[in-house]
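With one protein chain withheld, the remaining protein chains of the complex are depicted in position.
First chain written, first letter: the chains are A and B, and each begins at residue 1.
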Amino acid sequence: MHPIIKLVSQRLALGLLLLFGASALIFGLTEALPGDAAQAVLGQSATPEALANLREEMGLNRPALTRYFEWLGGIVQGDLGQSLTNKLDIAESIGKRLGNTLFLASVAAVVSVPLAIFLGLLAVQYRNRWPDKLISAITLTTVSIPEFLIGYVLVYFISVKLGWFSSLAMINDTMSFGQKLYAVALPAFVLTLVVLAQMMRMTRAAILNLMQSAYIETAELKGLTTFQVIARHAFPNAISPIVNVVMLNLAYLVVGVVVVEVVFVYPGMGQYLVDSVTKRDVPVVLACGVVFAAVYIGLNMVADIVSILANPRLRHPK
Amino acid sequence: MNEQLTHMTKEVTAGKLTRREFMGKAAALGVSAALASTMFADAARAAGPKKGGDFKMGMSSGESTNSLDPASYASPVPAMNGRLFGDTLVEVTPDGSIEPRLAESVEGSADAKVWTFKLRPGVEFHNGKTMTSEDVLKTMERHSNEDSKSGALGIMKGIESMKADGEYFQVTLAEANADLPYLMSDYHLIVQPDGGMENPGDGVGTGPYKLETNEPGVRHLFSKFENHWSDEGHYDSVENIVINDATARMAALQSGQVHMANRVEPKVADLLGRAPNLTVESTPGRGHYVFIMHCDTAPFDSNELRMALKYAINREEMVDKILRGYGSLGNDMPINVSYPLFDTSIPQREFDLEKAKEHYQKSGHDGSPIILRTADGAFPGAVDAAALFQQSAAQAGIPLEIKREPNDGYWSEVWNVQPFCASYWSGRPVQDQMYGTAYLSTADWNDTRFKVEEFDALLLQARAELDPEKRKELYSKMGYMVRDTGGLICPMFNDFIDGISTQVAGWVTDPNGELMNQYIARKTWFA
Partner (left out) sequence: MMKNIPISAAIGLFFTVLYFVVAFAAPLIAPYGMAEVVGDVWEPSSAEHLLGTDNIGRDLLTRMIYGGRTTIFIAAAATILSFVTGTSLGLLAAVLGGWADQVLSRTVDLIMSIPTLILSLVILAIVPVTIPILILVMGLLDATRPYRLSRSVAVDINVMDYVEAAKLRGEGRVWIIFREILPNALSPLVAELGLRFIFMVLFISTLSFLGLGVQPPLADWGGIVKENKDGIVYGIGAALYPAVAIATLAISVNLVADWVLNRTTSLKGGRG
């Protein structure tokens, strides 16, 4: 397993480098945005004097590079700094939000990933027969409807009409685990519908692709059942593309759920980042961006390593 | 009065009749809905406020970047926080006069240059300290000194000096201003201990509710402050919940998760009002939805073209389609009947394609498309309103091209920068302040670049004029000037539309702002 450890450490170093690159890119883009935090905070009520005073206080008069390296210096020491706009400690604010985001993402993932793979395998087993077509049609429908619309329709029927679940998925520290689960039921359901299709279709396609191979035919000739063939021979070899798609979707569950947060008023990271971009609150944008990037890079690393472990030819490069 | 009606109001006072039942029975007796509504409110008030309960508000326009520092307030959620934990010296009442609050009385000198506020004794801050005139002085200094970044800086400009003297706080102006008390009612000017010099965002004030949890962009939780000075604040706790998405806000209100919601979209107001446990309160105010042209930039430097565009907008259609009737016609001036001293005899500008064509011909415009910038955030329905304007202008042969800008950065990059765009003004308590903020040649927010010396002179003259009749005449003249030569196309004044649960009693219509000028959590109670 020696080469694997080497590979992981290489990947980790690369990940850090990527994080640095991402922070520089984000900083560059937010700097390129028209306007600054002072203007955004004062909004329509900005007078030139107030603007100048606020810029001075926020330290926006200093050159961009200085501010970036100050921020970088801070983060190396584990200090995310203070928000420009509301002066709150960023680490504390992000901590809460990230916890919420991860909670929602895990609930959705725990349901959707096994379900997607199960449905994918089922579709292969009943290939081109009605269960396959039904699964296909349903997942395609759910993925094709804009998520805000699924959200609103659920809210209308389940919250407003039936009153079963709350349309406000607000969670806080005083709630028990069960209460939290109950509160995020609707958004988690919407997210499950959204990510299900791609994972399920990839599972189906990857395994079907392998089912054409000669060794599968051999296995079938040996008299194994379709299920045994899939489970023993096809699935392990299809893991690489499946894990890839699963990781992409997990990343999406963490970083891409702004719209669901808006609809269900969920206090997650997405809304925090969008607000901060709007207000040009650069330290917060950077902090959120780096957290998102870290999540993405981490999940990707897992996907790559699993792919390599799963494919003997890649495991032992010549 | 009808005996049955009297009996019903008594039942309401005794708490035996809900609003819905009362309205239904009153309608059966042939009483108009407006009158019945007032009668119910009076009767419910007569019952007196009940204490207790947890009041939840679904509020639009809050961000995770919001601070509790009153100087930074620029949207409804933080402004509501200020109302909950803090007080201003004075406030404008629903009928437009001045009500003393932290000040017990206000007096101006004969030349309207020196204003003295006598402070209410024994007012306690949440931190246990007693309010002094020093606290007031420092608060006002923080909003007006040279490193101030306050949203109120603009209105504090005319102040020459201020001083604290025992129970008095005195303001001396550079030039006479009969409306100074109105300026001091600004929602940024919340009195903080030591003026908030040290820690402006700690949320400590004199209000009826003290801060418990501050999660910007999510919720702000307050609990009752027992030593509050006034008889307001009947709830045990108040939660200011940020729900920016309009549909989500309405759903929360309908399913009973919040007791009220602000900014009900006009197109759903009627539908919402049908829900059994809700009432929709519509309050005519001073806010107006506008299209603004820079009078000093081609092609808008031609008054003929400006007039052509003013005649080419269909105001009735706008009020009908954009406001769904929850508003009134604009008249190309920023003032309407909600202002004191308004001249109601100024004729309404009509939609007139013939005149629009005539003026357009005279302007000699080369026929190239005129770019109108808009954004969803300019005002609710701004993109649709621009589309309607484009349609009606096309009928007069005027080519408009709509350019939708991102909401993000609209107020810094488009408004007051681009020569023709959609915008929103929330209005001011008095005409002087409205004109002084946006129509004086030297005003920072002169977003129509309206620079007329004669107008400036009239404004200063009116400001020092203490005789209301003469002032009214001056304001009328100024109104005509803006209407006929200015760069403002004002198709409509919007109503504030709030959705309130029928559990909530004590509603009073207040044209100064949405949600009873944001005093709802202080002045209402659970029936």
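Criterion: contacts are C-beta pairs under 8 Å (C-beta built on N, C-alpha and C of every residue); 3 or more make two chains touch, one makes a residue touch a chain.
Since the model is a prediction, treat every value here as computed from it, not as a measurement.
Asks: Return the single residue from B:Ala174, B:Met197, B:Leu271 or B:Ala457 that touches the missing chain.
Replies: Answer from the full complex: B:Leu271 touches the omitted chain.
Asks: For the chain not shown, which residue from A:Ser106, A:Gln125 or A:Gln198 touches it across the whole complex?
Replies: Checking each option in A:Ser106, A:Gln125 or A:Gln198, the one touching the absent chain turns out to be A:Gln198.
Asks: Of the listed residues A:Trp71, A:Phe103, A:Phe264 or A:Tyr296, which contacts the missing chain in the full complex?
Replies: Only one of A:Trp71, A:Phe103, A:Phe264 or A:Tyr296 touches the chain omitted from view, namely A:Tyr296.
Asks: Which residue from B:Lys157, B:Arg324 or B:Lys362 sits in contact with the chain not drawn here?
Replies: Candidates B:Lys157, B:Arg324 or B:Lys362; residue touching the omitted chain: B:Arg324.
Asks: Go through chain A and note every residue touching the omitted chain.
Replies: Touch set of chain A with respect to the missing chain: 14, 17-19, 21-22, 25-26, 29-30, 32-34, 128, 133, 136-137, 140-141, 143-149, 152-153, 155-156, 160, 197-198, 201-202, 204-206, 208-209, 211-212, 240-241, 244-245, 248, 255-256, 258-259, 270, 273-274, 277, 289, 292-293, 296-297, 300, 307, 311, 313-314.
Asks: In the full complex, which bits of chain B touch the chain not displayed? Write them out.
Replies: Touching the missing chain: residues 246-247, 250-251, 254, 265, 267-268, 271-272, 317, 321-322, 324, 374-377, 383-384, 386-388, 390-391, 402-404, 406-409.
Just so we're on the same page, only the chains that are shown with their structure count from here on.
Asks: Averaging only over C-alpha atoms, locate the centres of chain A and chain B and give their separation in whole Å.
Replies: 40
Asks: Would you tell me which residues of chain A are touching chain B in their complex?
Replies: 33-35, 38-51, 53-54, 56-57, 83, 85-88, 93, 96, 152, 155-156, 159-160, 163, 166-168, 170, 172, 262-265, 267, 271-272, 275-279, 281, 284
Asks: Could you list, by residue number, the parts of chain B that touch chain A in their complex?
Replies: Residues of chain B touching chain A: 63-69, 72, 74-75, 146-151, 153-154, 201, 215-219, 241-245, 247-248, 251-252, 254-258, 407-409, 411-413, 415, 444-445.
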